[in-house]
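Below you'll find the structure I mean.
A single protein chain has been omitted; all remaining protein chains appear in their positions.
The chains carry the letters A and B, assigned in the order they are written, with residues numbered from 1 in each.
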Amino acid sequence: MSESTAAQPLLDVRDLRVSFRTRSGTVDAVDGISFTVGRGEVLGIVGESGSGKSVSMLSVLGLIDNPNCVVEGEVIFQGEDLLKLDDKELRRIRGKEIAMVFQDPMTALTPVYTAGWHISEQIRAHEKVSKKAAHARAVQLLDAVGIPNATDRVNSYPHEFSGGMRQRVVIAMALSCNPSLLIADEPTTALDVTIQAQILELLRDLQSEFGSSIVLITHDMGVVSQMSDRVLVMYGGRLAEAGPRRALMRDPLHPYTWGLMGSIPPTDGTRVERLAAIPGAPINPSDPDRDRCLFSSRCGFASDACRPQPGLVEHVHGHLDACVLPYDQRPALRLEALTTVTTESGASA
Amino acid sequence: MWRFAGKRALAALLVLFAISVLVFLIFFATPGVDPAARIAGRNASQETLAQVRQSFGLDQPIWTQYGVMMRHLFIDRDLTSFVNRGAEVIPQVQQAIPVTLSLVIGAAVIWVILALVMGVLATAYRGTAVDPIIVVLGVIGVSLPVYWLGEVVNLVTQSRLHDTIFAWVPSLGYVSLSEGFGPWALHLLFPWLTLAVLYAGIYARVLRSEMVGAMNEDYIRMARAKGIGEWRVLLRHALRTSLIVVVSLFGLDFGALIGGAALLTEVVFGLQGIGKLTYDSLQNFDLPVILACVLYAAFFVVLANFIVDLLYAWLDPRVRHV
Partner (left out) sequence: MSASTTSTSTTPATPSAGPWLNAWRHVRRDRAAMAAVVVLILIILMCLAAPLYENYVAHTDAFTSNVNGTYVVDGQTKPVLEASTEGLGLGVNPIGPTWSSQLFLGADNQGRDVMARMLFGGRNSLVIGFTSAIICCVLAGIVGIVAGYFGKAVDAVLSRALDVLWAFPVYLLAICLSVVLINSSITIGPVTLNSGSIILPILIIGIVYVPYVARPIRGQVLSLREREFVQSAVGAGAADLRLLRREILPNVLPTIIVFLPLMTAINMLTESALSFLSIGVQPPDASWGTIINDGVGLLYTRPMVAIAPGIMLAITAVALNLLGDGVRDALDPKARLRGGV
């Protein structure tokens, strides 16, 4: 079941599966997710590490450099199925139609080339412009992302920028060819909280100015709450919940989302006894027991009904989740989960 | 910047001084070793030994001998050999230099090209059969004793197949470039190849190791995400970063080779280069020549270290402002 906006979606992912063949068996990193990204929309994908959020977007662009990786499903972008394109055709799209920003700005740029060189390289890979013209555009871009003294800084090396500045350079580079889709994989995780806010604001400004869609991958609900139009919650390679930001943040449906929300200190003044940490550890991707709701082993409300894997159900328009708990009881159950101190074994008072 | 260079130059001079003292001590002060006996030969009579000591100044205190020899070498520049009395050392060294240079530079050109090709191909085709084949070739190159390889090459080109396939191979020895490029290159062809086998093996492996490591770095994934072709990613990003280490190593090896480290190759192929000069002088306990050769070699090692440090900063911008 996929979401659709009024117009034709920019990116239409259908039943995407990414698995890795290892010596101890097959690991399903992404296990059949479907979603769309509309034009000009900001989609937030939230999940813990191991939830498959990064792998899914990397596979969209064919950036997984592992011969033991198998990608199945359909990824329709501007009428083409990206998964059926070979590397040469994908190169047309990478950096030009779909650009990526990665998590660690410290290691994202080849250290022996200047910022201007990097941006020029990307521009000239897609457009026939002279080095001088590309260089000039690089200066403009650095300026647009808020780097002071851009004409000098364009000749600086990556290590000469601070973390936040370096991430701005990467963003400038990503936007250099006016992509219709920007994928940002944990763009602020490696940065200070104060810098985080700046980068997110930058992304928001650029998005409204350039009109690109953004897929924002993060494990931090706070980041998602600031930026997204819609939110996907992933767990264990599957979709747990999906919906518009306001609705999802106000009335989250899935117990996993409650857990994620519970770990944000509420800003509306209510005090909780303890911040609820989700008990247990993230799912082990090589665990073969997958014919159930993968969150059930950590869920305070798990029961036998959690087998087999519940399907995605659209309870309210645009808002879906994959849980068997009765829809009308969710708010009450959520309150219970928030205010109950759960122990490690899951027993509740 | 200049203060840094000045300090390094001073340290280098100290190292050279220490080496000259060390060599002297090894040959003249090792307990149980009598240089006079070495020079005079075994079973020399006491009178011969006394004569030798007197005429070579070996009866002087060590520091005096050291001072005298260093003075002759650097100031008067008329240091003479112990073995060929009257033959000046410095001209001997000067004559040997072009031979070694010809050998080393030619071999270097060959091995650099070989290593680049092997390393890049092994990285580009890693995961296929090409990679382990290249690695094994490199390991074999490193494991063949260079002097043995030279002898086998000689066996084939000078003897066994000399009348058939290798009739064009000239006899062993060096021919100066002034006598024509053809003869010069022909005489050096097999020494070049023999020396290159060893170093190509080393450098192919180092380059491959560095490049494969680089390919796993985040910036390679970023480069691909920019839409750049795989070969450009390999060459402009992975290779360029790997060159930092490889060029540094090359500088050190090249410096050592110019100083005479290709000793075995020169001996096997009959080339009168610095290496052969060093070896002959060592056999004969010809201390002035030994001293000159060792200092010459050490000078280039130290110089190479210095240049490599500068090169490293040029190649790796991260190091520049330290």
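Heads up, the rule we're going with is that a residue touches a chain if its C-beta (ideal position, glycine included) is under 8 Å from a C-beta of that chain, and two chains touch if they have at least 3 such contacts.
Just so we're clear, the structure is a prediction, and the values are computed from it rather than from any experiment.
When the omitted chain is restored, the residue from B:I134, B:V206, B:A223 or B:V308 that touches it is B:V206. Residue in contact with the omitted chain (choice from B:L186, B:L235 or B:L249): B:L249.
Counting over the whole complex, chain B has residues 15-16, 18-19, 22-23, 26-27, 30-33, 132, 135-136, 139-140, 142-145, 147-149, 151-152, 154-155, 158-160, 198, 201-203, 205-206, 209-210, 213, 245, 249, 256, 259-261, 263-264, 267, 278-279, 282-283, 285, 290, 294, 297-298, 301-302, 305 touching the chain that is not drawn.
Note that in this section only the chains that are shown with their structure count from here on.
Note on chain placement: the centre of chain A and the centre of chain B lie 55 Å apart, centres being C-alpha means. Across the interface of their complex, chain B is touched by residues 61, 63, 65, 67, 87, 91-96, 99-100, 102, 104, 107-113, 121-122, 125-126, 157, 159, 170, 173 of chain A.
By the touch criterion given at the top, residues 127, 215, 217-230, 236-237, 240-241, 244, 315-318 of chain B touch chain A in their complex.
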